[in-house]
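With one protein chain held back, the other chains of the complex are shown just where they sit.
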Amino acid sequence: MRGAGSLDETWRRALYAFAAAVLLFALGAVVRPGFVRPDSILAVLTVAVFVGLVAAGQTFVILIGGIDLSVPWVLNAAAILLATSSGGSDARAFSALLLTLGMGAAVGAVNGLGIAFLGVPAVVMTLAMNGIMEGLTLGLSGGMTCASCASYAPPAIQALAHGVFLFLPTALWLWLAVIAIVSFILGATVFGRATYAIGTNLRASELAGLRVRATIIGLYALSGLAAALAGIMLVGFGGQASLGMGEPFLFQSIAAVVIGGASILGGRGHYLGSVAGAICLVALISVLLAMNMAEYGRSIIYGVIILVLLLLYGRESRES
Amino acid sequence: MPPRAARRSLLAHAIARNIGLVLVIFLLVFSIFLYGLIYGLTEGRLPGGFELTSTVNNTMPLVLAAMAQTLVVLTRGLDLSVGGVVDLANALGAISLGATPARMALASAFILLAGAGLGLVNGILVAYGRLQPILVTLATLSIYQGLAIRILPQPGGAVPEGYTALLTNPSVPAALLYVVLLGLFWTAFRRSQAGIAIIAIGNDEGAAAANGINPLRAKLLAYTLSGFFAAAAGLFLVATATAGDATTGNGYTLTSIVAVVLGGVSLFGGRGSAIGAMLGAFVTTMIVNILFFAHIDPLYQSFYEGAFLVIAVVLAEGLGRFVRKRR
Partner (left out) sequence: MSAAPSLEAITASKAYGGVQALDNASFSALPGEVHALVGENGAGKSTLIKVLGGRVRPDSGTIRIDGAKVVHGGPNDAHLLGCWTVFQELTLLPWMSVAENLLLRREPRNALGLTSPRRLVAAAGRVLEKFGITEIDPRALIEDLPLAARQVIEIVRALSHEPRILLLDEPTSALMERETAWLFAQIRRLRATGTTIVFTSHRWHEVETIADRITVFRGGRDVGSFTTLAEEEAVTLMTGQRVETFYPPLPAAPSARADAMLSVADLAGGRLAGVSFTLHQGEILGVGGLAGHGHRELFLMLFGAERPHAGRILLRGREVRLRSPRGAIRNGIALVPEDRKTEGLLLPLSVRDNLTLAVLDRLSRFGVIGRAAERAQAARLMARLAVRAPNAAIPVGTLSGGNQQKVLLGRWLLADCPILLFYDVTRGVDVATKHEIYELMMELARSGSAILFYSSDALELAHLAHRVLVLREGRIAAELPALDLTAEQIVAAAMRERLAA
């Protein structure tokens, strides 16, 4: 049983994650003086948008003690679908956008259906879905050899990913909007309340008359939607889609959520924490890149720092 | 002699208690049947000794990884670092296995110990650090993979032929012996004090502690053994190849979880058998084999694997419900 004030404790952990991000920026400044100039901070934050978007979906499902391992290929499929269906033209950008987001939500909903109705464990369902989406993406695009596969993202989408509006990159504005929406959903709606309740105790939530299955399906659909949105932004950012572009986001999104103070067992966490976690991770990677470290070194230090952060404030309280 | 009804209920009990095992055997038989059918249709003959040998050899690393994963899953954890330890063992094997038997034995022993040590690190972080297992092993996965790449930056090194012949003999299904040994090991372990403690803390850690079981010690043991078996998986992996590669083991993190789930081990801990997980590993291989001989477009391979996994789990779930109801 969690003791008194566990909710405040969650906020405290989110705060620590922000502090850790600041610390990492300071470390970056030591390593490389230019690291904390406003433009390079904004650059780091812009990169954090992609992890942050995926982490929004991951937050939703981790709050009910679930997990979404289908993120990499939903993201990848979304990126390719956007490029191919729009054919790089602004005229078809909007319909392509809707199609892509719809695809993400639908795939997520299928995950939810399998978990809520067929009783497949979330790890298995979403892992299998990742394979299914990988196979479909590779197969339908002929291994990225299709005629439209080389299409660029429509200029409007590229502008969204690169543009600046009121001194801030538009990608950051988009993220701020997502932060507001997700926090509102979780904090003020019946759906959000049900999410925390289910994550705390599924059986008791059902016996209290909550719509347990519908909520689970909704949460996984939102996760799929978030991954698709990240894919769209990523293809807008890079111009073209490529195979395997989603892979790094799986473990990063999970790490961001838990560094942000959510419990992997469900029932506890806030999206703002995940946001801090995402910034933390991206800042860390940027610092390591700035240090010109070899890949293996980055990998090791990355793991060590996550462990240190967890040991500093991520420990479970002792029983009894 | 117990009365008839009592004997039947004995069997019913055995089935109900081992429902996961029963289902994975069903899945295995079914997939072998399907494999034989498709093989027969495409090749015009039935699969024989060569197919058996190569299947067993190819599955051995996964069998061991599944054993590693089971031990941790039973404590209600998840070991994502399995792939990292496999990589590390693979890399160490590639650079250290010499030509002489003594050298091979020494290097193997060292690598297994190193694996156990890495597992122990996970265990200490989980038990004393009071961190969620999935997070600890997520971080150590990154560390272990980094170390593996440091040790073997490019695929290479040499694997002596004698070593391959010993572990994964390409001409006779000798590796089946290891499978049997692992099964025996598990049967004994499940009945030992240590094995019971691991399952007990997976049931309910607080209750186990109230019964005088030391949860910290049980966790340390589970993770250490997990590291040991993951390293063994790495050695078998390097034995099937001619050279080492510090990245081929990555996939074993997720496939070992798949094998464990197919084998009926509960991801919520405390329920299941490593024998089931090992059979689950074979089911996984059979699925790949079936897809290969069905000549499906390799681009679609992941699609079929994913679909097959869901169908198998749903089928098992449904059958399990049916049997429980009939009981």
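So that you can tell them apart, the chains are marked A and B in the order they are listed, and the count of residues begins at 1 in each.
Just so it is clear, a residue touches a chain if its C-beta (ideal position, glycine included) is under 8 Å from a C-beta of that chain, and two chains touch if they have at least 3 such contacts.
Only a predicted model underlies this, so the values are computations on that prediction, with no experimental measurement involved.
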Which of these, A:S205, A:Q252 or A:S299, touches the one chain of the complex that we don't see? A:S205
Candidates B:G206, B:P298 or B:G318 - the one touching the absent chain: B:G206
In the full complex, which bits of chain A touch the chain not displayed? Write them out. 1-7, 188-191, 193-194, 196-197, 200-201, 203-211, 267-268, 320
Contacts from chain B to the absent chain lie at residues 10, 13, 17, 188, 191-193, 196, 199-200, 203-204, 206-214, 266, 270-271
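Simple rule for what comes next: only the chains that are shown with their structure count from here on.
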For chain A and chain B, what's the span in angstrom between their mean Cα positions? 30
Within the complex, which stretch of chain B touches chain A? 125, 129-132, 134-136, 138-143, 145-147, 149-150, 153, 205-206, 209, 254, 257-258, 261, 267, 297, 299-307, 309-310, 313-314, 317
Touching residues of chain A toward chain B in the complex: what are they? 69, 114, 118-121, 123-125, 127-136, 138-139, 142-143, 251, 254-255, 258, 263-265, 295-300, 302-304, 306-307, 310-311, 314-320
